[in-house]
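The complex is shown incomplete by one protein chain, all other protein chains being positioned as in the whole.
Then we have subunit A:
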Amino acid sequence: MYALLTGCFWLAAAAALDRRELLRRGRKKELVLAAAIGLAGLLLFAAHGLHVPLPNPLDLTSLFRGGKTG
């Protein structure tokens, strides 16, 4: 629950800081992209807080795995 609250608070702060200025300047692309990234972050953070099994974002680095482990 705290994950959801932290995420919501964080995005609300971001919106309060930037939304009006961006809308005034007509920068909708920036606003849409920021909202999409923020929403992705919020969903991931909330899913982690709810113990939903998620793929590890660092798994892709295993494509570069060398011969030696441990």
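Here is the rule we use: contacts are C-beta pairs under 8 Å (C-beta built on N, C-alpha and C of every residue); 3 or more make two chains touch, one makes a residue touch a chain; residues count from 1.
By our rule, contacts and distances are computed from a predicted model.
Asks: Consult the UniProt record of the chain that does not appear here and report its protein name from "ABC transporter permease", "Molybdopterin-binding protein", "Fumarate reductase iron-sulfur subunit" or "Spore germination protein GerKB".
Replies: "Spore germination protein GerKB"
Asks: What is the set of subunit A residues that contact the non-displayed chain in the whole complex?
Replies: The missing chain touches subunit A at positions 3, 6-7, 10-11, 13-14, 17-18, 22, 25, 27, 29-31, 33-35, 37-38, 40-42, 44-45, 48, 54, 56-58, 60-66, 68-70.
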